[in-house]
Every structure is written in C-alpha cells, then in structure tokens.
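Sharing a structure, written as structure tokens. Questions coming.
The block that comes next holds subunit A.
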Amino acid sequence: MLERIFHPFDPFVLLFTAGMSFVGTFFLYKVIRWIEGLSASDKELLTNNIFSKKTWKALGEVVRESLLHKKIFGVNVRLGYMHMSLAFGWFMLILIGNIESVYYTSRLFKPIYVSVFWRFFEPGPTFPQGAYTPGFAFWMDLFLLFVLSGLAFAIYKRFHSIRLGMKRTTRQRPADRIALTALWLIFPIRLLAESATCGANGSGSFLTGSLGSLFASFINLDPLVLPLWWTYSFVLMAFFFTLPFTRYFHIPSEPVLIFLRKYGIRVSKESPGYTDLSLRACSSCGVCIDPCQLADALPGRKIQSSYFVKTIRHNEPSDVQWDCMQCGRCEKACPVGLELMPIRQNSRADLSFGTKSNLIGMNGRNGQSHRILYFAGCMTHLTPSIIRSMTKIFDQSGSSWQFYDSDGRACCGRPLKLAGQTDGANRIKEQLQKDFLASGAELLVTSCPICYRIFNEDYDLPGIRVLHHTQYILQLIEWNRIQVDQSKLNAAYHEPCELGRGSGVTHEPRELLSKLYLKDVTPDIEGLCCGGSLGGPGLTLATRRAVARGAMNDLSAGKPDVLITACPLCKKSFSPVSDIPVMDFSESVAQCLIEQSVQPELRKSTKTHRKLPVDAG
Partner candidate 1 sequence: MKQYWKDYQKEIADDNYFYVRSCIRQNFFPGAENLFIDILKNKLGKTVFEDAEHTTCTGIGYHTDVVPLETTMTVIARQFALMKEKGYRNMIASCVTSFGLYSEVLDMWKHQPELKEKIAGYLMEATGRTFEEPENMVHASDILYKYRNEIASIAKYKLINKTTGEPLKVVDHIGCHYAKTFPERGVGGSEFPQVLTGLITAWGGQTVDYPERRHCCGFGFRNYLVQPNRGYSISQSKIKLESMKPYEPDLIIANCPGCSMFLDRWQYTLEETEGAVYGTCGNKIPVFTHEELAGLVLGYDPWEIGLQTHQVPVEALLDKIGVEYNPDLKYTDRQGNLIGEPELINQHVC
Partner candidate 2 sequence: MAGKRNFGFDIQGGGRQIDLDHADTSLASELKDAVNAWSACINCGSCAATCPSGQNGGLNFRKLHYQIRLELPTLQELSTLSSCLLCGKCQLVCPRGIPTRYLSIQIMQKTKHYVRENIPSV
C-alpha cells in the first residue's frame, strides 16, 4: 500500500520532504502564535473581516506585492525585476511543475515531492509531441531561465549595488548568509540536474534539452544524474531548515501580514503577536537604509530599521535604540509596508518614571469662550517671531481667538510618547482634552506639527477641528479674510516630517507657498528631516548639524532665496546651517500681509451656507 502512495519514489526526495515539512509545521505554529498574540479588539477585527471583500483585496495585494514586488519597482526597475523574477519565477515553477505532474499521473493527491522532482521521475520526451509546440518542459525551462536571470542580478548586486539603485545594502548575519548561499545554489543545481537527466534521455526543452545534449556530447551523463538530484534535494533541505531563523521567513509571513493589515490591525503594545509578525515579515532587503539621513551623518552605526528589526527580533541588546530620528522616511520606503515607527517607539521601554505633569493649567482661558483656540506649542516659545506673526494674522483676520499657552508652560505630550513614556503622555492628554473641550472653541490651531500630530492621532476632541496654522492661514486667504502680496523671491519648502509623512498634510503648505512666493523651487524628493527631531534623543549636536547640512544642500538644489518651513524646531535646526533666511510660514505671511480694516469674521452657517457675521464674543 505504501509504495502506491509514495510512487514514484527515490531516497533522495526524503531530504527535501524533511525540509519542507519542517518549514510547514514551523510556519503553522507561528501563525497560531501570531493570532493568539493579538489583542481582543484585533482578534475581533480578524474574525469580522476574514470572510469579507477585504480578503479578496488582500489576495490581490499578495499577488502584487509578494509575487511581483510592485513597490520595489518604484525604488529601481532592475531591483524590482530581481525580486519579481525570484519570487514570481519560483512560484510559477512550482505551479507548472504541479500541473505537469498531475497531468501525467492524473492523481490529484500525491506526495509533495513528486512535482518538484518530476523531471527525474519522468525524463520522457516533451509532450505533446512536436518540435516547437511549447510543452510543459518549455514553460518550466522558461521560468527557470527567468529565475536564473533574477539570480544573476542578485549576484551582480552583491558587488555593484548602486546599479540596482542602492548605495548601501544590509550587512547580513551569518545565518542569513548560509540561507542566501543555499537559495542561490537551488536553481543552478536544478538546471544541472534537469539538463543531466534530459541529456541522458534526449528530452528537455530549449534550455535543459540543449544544455543536456551539450553535456552528453563530451561526458557520459548517466553516473551524474543521481548525485545531482541528491545535491538538489540537499540544497533545498538546507534552505528550508535555515529559512525560519533567517530573513527568508519573510516569504511565508508577508502574506499573513498583508491579510491582517487589510483587516485594519495595526502595531500596538496590546498586540505583541502582530508586532512579532511584522518583525518576521521584514526581509531585511536594505531598501530602508538609503533614505535614512543618519546613514551619512553616522556612517557605520547600525541604526536603520533593517538592523533595528534584527536586534529586536533576536532580542540582542542595542544602544542605537535612542539614535533614530523617527522621521518616517524608512517607513515610507519599506516595500513590505511595515509600521517601523510604532515598533521603534514601543521598543523604548516605559521608563515608568510616570511623568506626573501637574503643570498644565488653563492659563489661556479668561472665562469667555472663543471660536479659535491657538496652541503655540512649547517649542514655539523659543521662536517668538512665530507667535508675534500668528497674533498679527489672527488680529488682522478679525477672528475671535484666544492664546491657550501664552506663558509657555503647556506641552502636548508627544515628546513623552516619542520617548516611550506612554502613560506620562496619556496623563497630559487627559488634562489638555478637558481644557480644550471646556474652552468652547470649535477650532484648535497649532504652530507645531508635533502637537498637531498627537492632537489628531491620540486626542479625542469631539466638535473641535484641529488645524496646523498653514492650513488655517490658507483658509483665511481663500476666504479673503486676509490678503498678501506675493514676494518676488523664489522659495523652497521644507516639509516637517510630523506634518507631511506624519500627518499627511502635504498639499496646503505647497498651495500657501505658491500664494506667497514667485516660484516654488522645492526639489522633488521625499521629505527630509531637519536633524532636530525629538525622536532621536541620543544624537549629539554634531550629528544633528550634519543631518541639517545634508538636508540643506538637498533643499537648496533649486537655488531658493528663502527656505520656508512649518515647524519651530525645524526652523531652529536649519538656521545655524543655512546661509539663506529660514522662515516659518507665519512669519512670511505676517511680513507680506496687506494691512486693511479688520472685517468681522463671517461664520459659514452649516444649514444655509450663507455667511453670517459671528458674534465676536
């Protein structure tokens, strides 16, 4: 009975089978652990969505990303091709191999090894007959060639990574290198094995057939066939045994990540399972290294996410934990779409000093409620010109506003969160939320993107819209509540990380810039970090200046007369390294504001959409 099930059989297949079953069971075990490790709310998300449209969408994304690696094409075409060829090529080899073996044995259920070694078991001539009608062998050869071409690129990248659009690649760990060599050997050896078999039997298609007959012409292939298939099985086993402990575990885990993410699950301290899944899904491809501005400022220090993920995954002690600026550029570039910033923040263990901030009092509130509450932000108090400009703009626009943190003692809590002090940050959030809601304001305007982000992401402010002052000023101009005359200068816009990538506010500042300056000469590159970030407390001043200088000459590519930014911290970081004026939007608006009589603020009534004068209150 056994022979029937395990027909056809040859001892060498045992190696592959052992490897394959090991990977299978390990992967299954991990999937269970991941799901167990989800928080209750995340489990609910999973169960609610598993049978919804989202699953199909996820499947689509798996094909687009796991197989075709569409995002990597965005980084570099050759790099994309390399990944696609390896992934998609190998997938097709497996698929067609199965179809071929089923077609021949007309047995749907057969041992897993059969399709992989089919050419050994059935070296026969191509079918259906006919010299040029493409049979299975032809497609198998085609995709094998496809994979081998990808492999050639991979080897080439090892020496000239720049040609594949990567200045730096990840220095891999020993285990990864072993798995890598095993992976690189699989396909050449398969080629040799198949060619030997085909050469001995005069079969095979354009690749294996011609190569086989070439070999046959000068050596006797028969004694070589079996050893080659043994090596092929051995190399496969080696790869499968190392796979779970190396970056290649990314292959099975990425699809799982794609499904869970599609269902809306996000990295959080409450779901360690999902975090572990994200860590496993990282292929440490190194695409995140080049965007990191610290790669130049701190050469040699393994700060970048591909290294950082490794240190947490293998829980090695690391002192670079505090060096990342959390600017988000690597997260944006990550082809697997991992939430690198939350992972890093949550890794900064809560120092449980439990900041008890008793300092936030409603110091701006004088009893009356005003429509607009202006929260300058602690850092803005070190750039007083921003405050003066905003005051001028508010007054000129006739808005009914109030300055919440006029004496500079307030803090939004995000710096604490960036340092992993979640309970301290929450304590501040509760207090500020109470104050904001009690103030009766409808609009909360802030000058600091760091505050803006936490107000949007974490704060729960029903009935209050949160705006960064660039958005608010743009509205004032569009509603003709203030007029500015456009200056004749060219300006470049530095997009603060927390505003652009962090909060998705990219359009309004550029729109406002075009109203203020003759020409917007901002270079078309991903938003650069100014180096002053609170996300990277461990950076020395020298490093911060180096990052700022690097960003500065990238931003001055278009020869701007003025550098405009929208964050007090970025302004303070660029000023010492820039030889052109560095200004905040509010300052340049205040500078070119056309003084005129103050019009009463018109309230856009929601029902009738007619503009009614607001009682200034």
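Here is how the candidates were picked: all candidates are chains of the complex that A comes from, given by their letters.
Here are a few things to note about the model shown:
By our rule, contacts are C-beta pairs under 8 Å (C-beta built on N, C-alpha and C of every residue); 3 or more make two chains touch, one makes a residue touch a chain; residues count from 1.
Model, not experiment: these values are computed from the prediction.
Between subunit A and the candidates 1 or 2, touch in this complex occurs only with 2. Those residues of subunit A lying in contact with candidate 2 across their complex are 322, 351-359, 378-379, 381-382, 407-411, 413, 415-416, 418-419, 421, 424, 428, 532, 534, 537-542, 569, 572.
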